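Moving on, here comes chain A:
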Amino acid sequence: MSDAVIVVVLLLVAACATAAVVQRDPARQALVLSVLGVLLAALFTVLQAPDVGLSQLAVGSALTPLLIMLCVRKIRRRGRPKEDAR
Partner candidate 1 sequence: MTRRTAPRAVLLAAGELLAWWAALALLWLVLISSVDTLERIVGASCAAVGAILARLGRRAVTWR
Partner candidate 2 sequence: MNRLRLWLLAVGGAGLAALLVAACLDLPGFGGRRHPYGDRAVQASLARHTANTISSVNFDQRAYDTLGEMSILFAAVLGCVVLLRQARDEHRDRPEPAEVARPVRRYALLVLPVALVTGLYVVAHGQLSPGGGFQGGVVAATALHLLYLGADYGALERVRPLGVYETSDAVAVCAYLVLGLASVLAGTAFLANTLLPYGTFNTLSSGGTVPLLNAAIGMEVASAVVVLLAHFLDQAVEIEEEQGS
């Protein structure tokens, strides 16, 4: 039975990674990357590697989205003139 869960999670990670590559808008890609991070953590847990799963969760759930979204925000504010950015 434990092979079935590996296959299921592997398929999900493959699909999510493809979706992350196909998505071109950075803000939406950050969303897909966040979901990919959670699925990768599940994959590492299923493959009996909890330390790596913990690292993926710690970094991928809150830190990476925050960094990406702050960059997206900075680039968007640079594009727009001053008045509605405040």
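Picked so that all candidates are chains of the complex that A comes from, given by their letters.
The working rule: contacts are C-beta pairs under 8 Å (C-beta built on N, C-alpha and C of every residue); 3 or more make two chains touch, one makes a residue touch a chain; residues count from 1.
All figures in this text were calculated on a predicted structure; none of them were measured in a lab.
Applying the touch definition to chain A and the options 1 or 2 in this complex singles out candidate 2. Contact residues of chain A toward candidate 2 in the complex are 50-51, 53-55, 57-59, 62-63, 66-67, 70-71, 73-74, 77-78, 81-82, 86.
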